[in-house]
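Complex shown without one protein chain; remaining protein chains in place.
Let's turn to chain A:
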Amino acid sequence: MSSDMIAARPAPDQRHGIVGWLRANLFSGPINSIVTVVVLALLVRLLWPVLDWALIDADWVGSTRQACTGDGACWVFISVRLNQIVYGFYPEAMRWRVDIVFALFALLAIPRLPFKRIVGVFALIGFPVIAWVLLLGGVFGLTPVPTRQWGGLMLTLTIAAVGIVGSLPIGVLLALGRRSKMPLVKGASVVFIEFWRGVPLITVLFMASVMLPLFAPAGTEFDKLLRALIGIMLFWSAYMAEVVRSGLQAIPTGQGEAGAALGLSYWQRMGLIILPQALKLVIPGIVNTFIALFKDTSLVLIIGLFDLLAVIQSGLTDSAWLGFAIEGYVFAALVYWVFCFSMSRYSQYIERRLHTGH
């Protein structure tokens, strides 16, 4: 028997650079090596034509159809109508207003801005008001731009942002309502959630744009975009409610009891203890819903709003540019993907930042 304590030793080194990794994971034996080579060959075979079409054989510069000489994609189709894809039919002279809103949005999306509290209040109250004034105009000497002239990426982002910002708080209230001990509040929440989850978004949009004006008193006119926004917000808030409720259920009852024992009121317990933990827990679910919402904004084209996809689609019917559907749809997909992937990465970053080791 040894009388000395065993001293701590460093853990064994498990990886030896790229070669070591390759040997361990891809070429650990004859069968593995063959599989690796075959899969690599297949990947090259499949991906090469795509790269060839999209990048190598593609046409990039020009302003007319005559520039499309190669066998690959002709991105000139996109570049000549990029303005329309971004701004829709927003009057050219006033597009700086949209640019300012874009710039503010990008600025607020930067994580870890200083003056957290002021920036937060500005993002939630100041920014929407400024964006609304700038985009719509009609005050402070700004020429009014009716919403039927809005379109493209700018419209897509507007719908997505309003949907996201609106559906989360409504969803939280519905989730709390569904767990309420008051029968009336609980009943109303359940009915609301089950109704909106039970109808397809397309029906909601049709109802909002076709049915609602029929029931409204003659002479009153709601903005078509506003109706779509309200429909989308209520529709997604029902989904959000269930995501948030799953988070609420994961918080141990002891948390609420400890808050109650400290004399905190119901809303203080929810706002300071339960929701911060529950929402953090369901960030993946919330962002999942945000991403679905973002992509489903493309459904507004069926009620005649010209969002990103609708603008690109309308470009396909331009007689001077027939036959560029693949370029159009690939580009649309790419734009949607970039935004959705950014949201996904952003949420992972937030999750890491909020982690407190429990």
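We take it that a residue touches a chain if its C-beta (ideal position, glycine included) is under 8 Å from a C-beta of that chain, and two chains touch if they have at least 3 such contacts; residues count from 1.
The rule we apply is simple: contacts and distances are computed from a predicted model.
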| item | value |
| --- | --- |
| Among "Thiazole synthase", "CoA transferase subunit A", "General L-amino acid transport system ATP-binding protein" or "NADH-quinone oxidoreductase subunit K", UniProt-listed name of the chain not shown | "General L-amino acid transport system ATP-binding protein" |
| Touch with the omitted chain, as defined above, among A:A24, A:L262 or A:I326 | A:L262 |
| Contacting the left-out chain in the complete assembly, out of A:A228, A:I273, A:I286 or A:I303 | A:I273 |
| In chain A, positions touching the absent partner | 252, 254-255, 257-265, 268, 272-273, 276-277, 280, 354, 356-358 |
